[in-house]
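In this view, the complex is presented without one of its protein chains, the others remaining in place.
All chains are identified by letter, namely A, B and C, in their written order; residue positions are counted from 1 within each chain.
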Amino acid sequence: MFKKVLIANRGEIAVRVIRACHELGITAVAVYSDVDRASLHVLKADEAHRIGAAAASESYLNIEKIVDVAERSGADAIHPGYGFRSENAKFARACSEAGVKFIGPTAAAMELMGSKTRARQQMEKAGIPFVPGTSRGLESFEQAEQVAKEIDYPIMLKAAAGGGGKGMRLVRSRDELRTALESAKSEAQRSFGDSEVYIEKAIVSPRHIEMQVLADEHGNTVYLGERECSIQRRHQKVMEEAPSPIVDAAMRRRMGEVAIRVAKAAGYTNAGTVEFLVDRDRNFYFLEMNTRLQVEHPVTELVTGLDLVHLQIRIAAGDRLRFAQEEVNIRGHAIECRIYAEDPDNNYFPSPGKITLLLTPDGPGIRCDSGIYEGWTVPIDYDPLLAKLIGYGTDRDQAISRLVRGLDEYLVGGIKTNIPLFRRILSDQDFQAANLDTGYLDRLLRTNRVSRGDQAADVAAIAAGIFAALDSAQPMRNGIAHESPAAGPRAASTWKRASRIEALRQ
Amino acid sequence: MFKKVLIANRGEIAVRVIRACHELGITAVAVYSDVDRASLHVLKADEAHRIGAAAASESYLNIEKIVDVAERSGADAIHPGYGFRSENAKFARACSEAGVKFIGPTAAAMELMGSKTRARQQMEKAGIPFVPGTSRGLESFEQAEQVAKEIDYPIMLKAAAGGGGKGMRLVRSRDELRTALESAKSEAQRSFGDSEVYIEKAIVSPRHIEMQVLADEHGNTVYLGERECSIQRRHQKVMEEAPSPIVDAAMRRRMGEVAIRVAKAAGYTNAGTVEFLVDRDRNFYFLEMNTRLQVEHPVTELVTGLDLVHLQIRIAAGDRLRFAQEEVNIRGHAIECRIYAEDPDNNYFPSPGKITLLLTPDGPGIRCDSGIYEGWTVPIDYDPLLAKLIGYGTDRDQAISRLVRGLDEYLVGGIKTNIPLFRRILSDQDFQAANLDTGYLDRLLRTNRVSRGDQAADVAAIAAGIFAALDSAQPMRNGIAHESPAAGPRAASTWKRASRIEALRQ
Amino acid sequence: MIYDVSIEGTNYRLELEPTTTGWDCRLNGRTIQVNAAIIRPGVMSLLIENKSHEVKREIVAAEFHLWVGNQRYSAELRDPRSLRNRRDGTGTAEGSSKLTAPMPGKVVRLLVNEKDQVEAGQGVVVVEAMKMQNEIKSPKKGIVQKLAAAEGASVNAGDVLAIVE
Partner (left out) sequence: MIYDVSIEGTNYRLELEPTTTGWDCRLNGRTIQVNAAIIRPGVMSLLIENKSHEVKREIVAAEFHLWVGNQRYSAELRDPRSLRNRRDGTGTAEGSSKLTAPMPGKVVRLLVNEKDQVEAGQGVVVVEAMKMQNEIKSPKKGIVQKLAAAEGASVNAGDVLAIVE
């Protein structure tokens, strides 16, 4: 087993990996940019090294600096988390050249899967089902026109080097093709430095379902069940669940076996995710493979009882998988909410800033993987993901009801978050009936919000007055707010402190 | 389903039941004594009613006041939690007379199980295995002497109305019998208002293992696996786990079936626990049945994926169990630490007082059921249980390592807690090897503590100085503590606020 | 104590008197018994006729919000005896033509030129923050009188990006 692991990331995922290291008796080494000195991952790690300025290119994306810290600190291995350089083959290669184990697949497997077109060619050879389309980049508008005609509209344009919805365009008819192709190419160029774009048949109302796989370095590969990731906004996942409401045991086995074939065809090791598009008849088509730990891995952990980060580390250390496919036991239901610093009332614009009040949920069936704390300032420089709230239940209804309860307990004050969005989704009939597809959330957001009852406006008015009255109260003033004589003076002085603190905060 | 449930309890269990009510869409009604106005359960409930002075007899033990609140608030049902009146048949009867459903077994079942001697007679008829001994209260010292001689020393004296170790005495030889009998009787009289005491053969190095059962009101009874509760101090459970390291599937089935026979013989409904003493040869003997939700129910919830409080409420509302015995799926391992306000360095004396700093653990495999918050004053009037920290893992080792990690993240400042005790147990070789019996903890506490390394004393010295330097620093003073120019002034002002707050606190 | 309170633009007259068991409270003339306890700074437990409410106070810059359970209410408060003026209840229904940055970030693209005609909802400027590109749209049909931010410029929340008339 490794003695020391460097975590080449920040935020909730860095904290989550640091915790796994501690649980395995491994020294955890954090890296941080200037704006992250006071971040949670620095506090929780055993060692922390400054790697540069706030801009990710100067710090978390800078392979040389990270590998240099690994060498200087004597780390055996590097965990890349997700995002940043987690799917970058050059990073994996730089690690192995420095004699530091990269906790993930080989550089070769990452390169193969990193190119959508090469991956497609390879996977077609292995007999993996695909959405009809080109497996190569388009060479010209004329070729695009020709292919689109063959497979019939609607079609989808996608960036070969892409991911996360960047460089993607839906084209409903020939009229839209030229503009869409140009903008997809320029977005691909801007986002990935590579303008290659290919065509696929657009599946109407598809679901996005992915299969978690795990492969050790001794040829054993298992699948750990699927995740339903159809709830997306701007092609970004917002909420994920396991199992998928439409996948039964037989379909799970079929998808799982295809996923294992994908992994084997790529020479894949460590944790990975095979993404599928699923049509209304529950046919599934290979989309791509994510060669890293996913943001949404906790839902799989909760329904399987496994710890994917522990397993990633053990596999990278050369351990064999200790369980066989038939021992994977999927039980219950888990749903994840990605808590973002963004403003649901203002077109989901990012909302960085200082967290002035933080109340976090806990108790049965609630897991919170968080990278924030009260008093911390969310920097403007990185992804707005603050934390993940995951609800587990005996069944889907219970998982939903626990998430609703958990969200009610959750308050992130001082900045805006998308917590209200999750309340809306969880109370939506279509969501509750699991009538989901990748267009679900956009449709929901186009409907008018149910106006809330203002029953509590009276309460707010009274509270505003009492807060103000206590603001101006003398310490130890009698008769404030309490039936209990014992609690009275305490409450008053507590309040006094509170008001001073808030005054200082302003 | 009920519309409104009154929770006749306080602390973590009241919060836990309130959460279950919210998850089920039920209005939760809290009751509180004068010292609990600012307690967490009052904050979390939908309604809260003052029921009297701090003394439990004036409030949480006062059946009339509680039933009165139930009637006035229009509650359909009462959840008693554990402790207080949860096992009191009169309370159950008063509820049903008021037309309020008691969430628990019938008064008759509680009465039967509430008398150890009557329970024993009934269970012997049903063929339940018992530790050899009397099933009736002792009438005289001479009778005690006679019985003890027959079953042979060591023997155990136990209060018929007892529980929680009160009125229990181990007697190793005839010489000790008279004194032990007198003190057991007087303790039983003091504690339970009933001096009846009986004799049992003392099992050498027994384990205490209990089986969770659940019975609906339609004749369906299932068992949900066992809990190992051998780690006790003064006969009080301190730490519990599920499954028991010594129980395999065959033994679980045998114990479970006996537990179901116990429940059926008692006409038992709702959640209950059948306690067994297990000897070195893994023979198990019926001890008693607890006719309530146990403190340690979360470990069963984590390994079964079920929510026992949801199920209690559903059963009380007349629902049928929705799953059969063979669908109960025990997976992984869970361990609970009972976090008490007590001082491990001072003979575990209670340590009430104000919680000045609270850092709580979260993340994968950690559940924290808590009744406290920062700034709250732990009252002197009730049980010192503050919270329960429960670790879940794929296997026992992982559960242990997660608990260690969770305890490292946990800080309850201002009062003393037994958190250091759990670190000691979790790092103990016998515990790790699961060499447990009810004498385990007393033996461990008699050994000298391993002296800690003082490597961090240097760090403490430096931190003491920096805290002091920042205490006296000017706001916005340059150059404080930060590599990051951006973070510098912020940190300084943060500090300034911190020091003022702490000054106000003193 | 007497306060004029505005919650989401609705005005209330609130009279408060501390008593030994809580507060005597008159809200728009209606008498209500209230008991309050501060749980921690900014968090209050309110019992109003045995209903329990967790109320959180959120103060960001000049704005003041109260969360009652999971509902957020914008609040304003004035002591009628004080001389401090209350701000307008809800934002003036301005036919404003200023486009402002909703968050700090960097201007990555201008989508129109000065003097261009734009439709209501048409994107004018793209601001990047937290790895997201956000299109700032024109609130109305009109002519872009001024583009106040250049590509590459850093902007703060509230900075004017463009003026449409």
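The rule is short, and it goes like this: a contact is a pair of C-beta atoms (placed from the backbone, for glycine too) under 8 Å apart; a residue touches a chain by one contact, two chains touch by 3 or more.
Predicted model, so just to flag it, every value in this text is computed and none were measured.
All shown chains touched by the missing chain in the whole complex, by label: A, B. When the missing chain is restored to the complex, the residue among B:S33, B:S59, B:S244 or B:S351 that touches it is B:S351.
Taking the complete complex into account, A:E374 is the one of A:E124, A:E374, A:D408 or A:D428 that touches the chain left out. Within the whole complex, the absent chain has one touching residue among B:M211, B:L407, B:L421 or B:L436, and that is B:L407. Interface note: of B:A126, B:L170 or B:A460, the residue touching the hidden chain in the full complex is B:A460.
Residues of subunit A that touch the chain left out of view are 30, 37-38, 42-49, 73, 373-376.
Residues of subunit B that touch the chain left out of view are 341-343, 346-347, 349-353, 356-357, 359, 380-384, 407-408, 411, 413-415, 420, 423, 452, 454, 456-470, 477-483, 487, 491, 494-495, 497-499, 501-502, 505-506.
To be clear about the criterion, only the chains that are shown with their structure count from here on.
As a whole-number value, the distance joining the C-alpha centres of subunit B and subunit C reads 46 Å.
Rounded to whole angstrom units, the spacing between the C-alpha centres of subunit A and subunit B is 36. Computed from the mean C-alpha positions, the centre of subunit A lies at a distance of 30 Å from the centre of subunit C. Multi-chain contact residues of subunit A, defined as those touching 2 or more other chains: 408, 482-483, 487, 491, 494, 497, 501, 505. Among the residues of subunit C, those touching two or more other chains are numbered 35, 37-38, 40.
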